[in-house]
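Omission of a single protein chain aside, the complex is shown with its protein chains in their original locations.
Then we have subunit A:
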Amino acid sequence: MELQHNSDMPLLGLYLKAGTSSNWTKLPPPLFSKAVIMLIDALRDDFVFGSKGVKYMPYTTYLMEKGASHSFVAKAEPPTVTMPRIKALMTGSLPGFVDVIRNLNSPALLEDNVIRQAKAAGKRIIFYGDETWVKLFPKHFVEYDGTTSFFVSDYTEVDNNVTRHLDRVLKRGDWDILILHYLGLDHIGHISGPNSPLIGHKLSEMDSILMKIHTSLLSKERETLSPNLLVLCGDHGMSETGSHGASSTEEVSTPLLLISSAFERRPGDIRHTKHVQQTDLAATLAIGLGLPIPKDSVGSLLFPVVEGKPMREQLRFLHLNTVQLSKLLQENVPSYEKVLNLQSRNVAHPSSGWSEVDHLLLLGTVGHVLSLGASSFVEEEHQTWYFLVNTLCLALSQETCRSYFLGDSCEPPRAFHVERHPEGAIVTLRESMGDEGAEPVSEGEGPSQPKTRRGHKQWAVLASPWLVLICCRLLRSLNQTGVQGAHRPDFGHWLTSSEHKVQLSGLAALSLLAIFMLVQRGCSTVSKAALALGLLGVFCYRAAIGNVLFPWQPDNKSITKGIIEARFVYVFVLGILFTGTKDLLKSQVIAADFKIKTIGLWEIYSGLVLLAALLLRPHNLPVLAFSLLIQTLMTKFIWKPLKHDAAEVTVMHYWFGQAFFYFQGNSNNIATIDVSAGFVGLDAYMEVPATLLTVFGTYVGPVLWASHLAHFLSSATSSGSALRCACFCYALICSVPVATYIILVTALRYHLFIWSVFSPKLLYEGMHLLITAALCALFTAMDQTGHTRMYMKTDTLS
């Protein structure tokens, strides 16, 4: 099914949904009282619209350019032979090649068609011309004169046989439809080709006949006061050798001219010739004559024909066409419902789903990559990330607003809307359908959900981007970083100064509590206990090394290295990580549901959080807490309700991970690496553990966000492809900046700041790439084992 009118698309989906239940299927009155169809065999489009038309068909050209008419180039489907074309014109369906064989011996047409409908409606039809029609529609015409098309060498008699009746018939008024099929032009083509001088003569003859019919119709109209319709068309074109049957452009392009006083145009109204399908004529004729559209018609109403009507009637005509098409679809496509859903989704997202957020994500990534070429942008990279993350939050806020304010307006049933205010409803419905994909919350929750609860959640959805923005702003003032801002006073320095130890202790305790509250919800009871003890251990460790105050601590207690406390925490970290890994393995060996896998991933994630809490300096514990808070907010109120896809979520995780890298006080300068993380719980310097701990301590942000991503995707979607897609996106988005940066650095190797700015950044990027590679390898391994399990499962089943 092909739809030519883009403007109808949203309406189509709407009507498919609005359903056939409404009483709109009742037929409207006819638009035209009489119709004359003048079919000229083998009339090619350029005979009318080209230079030949201007030269030999002056009256037609005048009507086309200035008169009350609509002109189209109608594309005929091959085979371009007369009989299948007549069928296509009258049934609106696509005849197959079998009809070529039947062409010589045409049996009566069994399919539903305009002629049959017209006869059933009591219309009186007169036919003169090619006798194929008489064979196709026996007993349909009240008067007819068939001329045989067998004597191809004759091109005057065949047409005179048609024209001789004309004067008499036009004078009489006792008919409703007059069909004339002129064969002469086709015969000339077969004899001497499209460039023969005979063609010109024939076209002039046809032009004068058209003029005769048109003036007669106009004079009739003056009596009856209702418009008539005159259709000039060809059944097929003519190739350069004058034959037809194949599918070259010359053979399939035919003119289609609809002339009626109903198409009156204002001065200055320029109408362009549109390209349509030949099959569209059947539906248009049926609607024009107030008949049911033939059942098998695949054409769509030629919209200009009804353009002059009031909006309500236009809608009604489109509705009729749509109901007929959807019935046809229902009968012929077994998976109709599926197709329908697909259709309405296409209607909902005409631009293939690239939202503003997607554009922002793409542009932001490109902008960041480009910014790496300037030394000051490398020095101040945190600014770039903060800026991008803020903009992302605003874009998300816009998205939530749109889904909230416009998604709500489609609550009442749609059919109702259409019935009441057809004009205003189109716009509202179009809007609400446009946002259907982003319709918030309601879908997963079901309609039984109490309204107040839903209202709360809506408000939470609306507020969460702003909360995230506020969190980011607070974190930003916690640690000043970069070159220009490093010396500025910040909240972190204020906290670490010795006179504010009490405040620091309070904040650290609060943050640890918040971390526990946010992380415990996904853990098993054992891990919950381990987590609580571990976080307590973190505080004890910080108290032991003198960073924070412990409430019941004797004042004179000397400061130790806190080795016991730190190792106590390590034990819990390893324990939680081990439980998580065990759960993961279990989910892969035993064919259990995804729940265990999700829990296992969350436990690994919480183990990492605990380790991060131990390694981060106490004034950075709020960074960790806020990171968890943002993750929770985004998961609950943004990603799940707004149904972002895996790629979008991945890029957002990456951006937040990068932002948190800088929130914790890192920069692209080697000096900001916190080496103390490498000595936590160690007596002396041990190279391997110290390096690992330092690296983890530095890259806490990206690592935690990546592991959160893994958990989110495995919990939100049950399909394995999401994780694979995310893994691919993550690898791509990490490696593109590195690759570009290496090229840039190679180009800038004689730059003044190569050692002070560009090389440290290269080191950071290299390390980041290594971590990403490790994470991606882990993702893939998990995914792979998941797949083997699936195959094993199917094997045992079969």
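Here is the rule we use: contacts are C-beta pairs under 8 Å (C-beta built on N, C-alpha and C of every residue); 3 or more make two chains touch, one makes a residue touch a chain; residues count from 1.
In this text, contacts and distances are computed from a predicted model.
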{"item": "Identity of the absent chain, which is to be given by its UniProt protein name, from \"Exosome complex component RRP46\", \"Large ribosomal subunit protein uL15m\", \"Bacterial surface antigen (D15) domain-containing protein\" or \"Phosphatidylinositol-glycan biosynthesis class F protein\"", "value": "\"Phosphatidylinositol-glycan biosynthesis class F protein\""}
{"item": "Contact partner of the left-out chain, one of A:246, A:470, A:502 or A:743", "value": "A:470"}
{"item": "Touching residue (missing chain; options A:161, A:297, A:383 or A:606)", "value": "A:383"}
{"item": "Listed residues A:27, A:394 or A:463, member touching the removed chain", "value": "A:394"}
{"item": "Hidden partner chain, touching residue among A:34, A:75, A:181 or A:402", "value": "A:402"}
{"item": "Residues of subunit A (touch criterion as defined above) contacting the omitted chain", "value": "374-377, 379-380, 383-384, 386-387, 390-391, 394, 402, 405-406, 423, 427, 430-431, 434, 469-470, 472-473, 476-477, 482, 484"}
